[in-house]
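Dropping the structure in here first, questions after.
Shown here is a partial selection of chains from the complex, left in place.
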Amino acid sequence: LCPVDKAINEKIQEDTSSLSFAVTGCTCGSACGSWDVRAENTCHCQCAGMDWTGVRCCRLQAA
Amino acid sequence: LCPVDKAINEKIQEDTSSLSFAVTGCTCGSACGSWDVRAENTCHCQCAGMDWTGVRCCRLQAA
């Protein structure tokens, strides 16, 4: 590998290690589609009697 | 900073400035889970009597 490619790869490694998971959407039990995201890391379902929640995440660069 | 690292950083800055927010998911009032995204930037909830909608966005590179 030539020095330039090496520098590029190192930069990519560096950036990749700073990735973290971000919430992209939530799902809830009992057909509930009303939710919000708290503290950027928790799905909160707003209907009464909730038994489960689920989350979709993608690994993105933290802002 | 050596010239190669400088070139890499400039390219990253350039790319970062072209990022824009993309809708990754929507949520609706009244437990409604039926929605669509209009014009790539608006959450439209399809149930009757909607009072609010919410959106999750991530900053991504525009296509």
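Each chain gets a letter, A and B, in the order it is written, and its residues are counted from 1.
Quick note on the criterion: contacts are C-beta pairs under 8 Å (C-beta built on N, C-alpha and C of every residue); 3 or more make two chains touch, one makes a residue touch a chain.
Just so we're clear, the structure is a prediction, and the values are computed from it rather than from any experiment.
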Identical copies making up the whole complex, of which 2 are given, total 3
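By our rule, only the chains that are shown with their structure count from here on.
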Separation of subunit A from subunit B, taking each centre as the mean of its C-alpha atoms, in whole Å: 13
Footprint of subunit B on subunit A - complex, ascending: 3-4, 7-8, 11, 15, 22-27, 31-37, 46-47, 56, 58, 60, 63
How about subunit B: which of its residues touch subunit A in the complex? 2, 4-5, 8-9, 12, 24-25, 27-35, 54, 56, 58-59
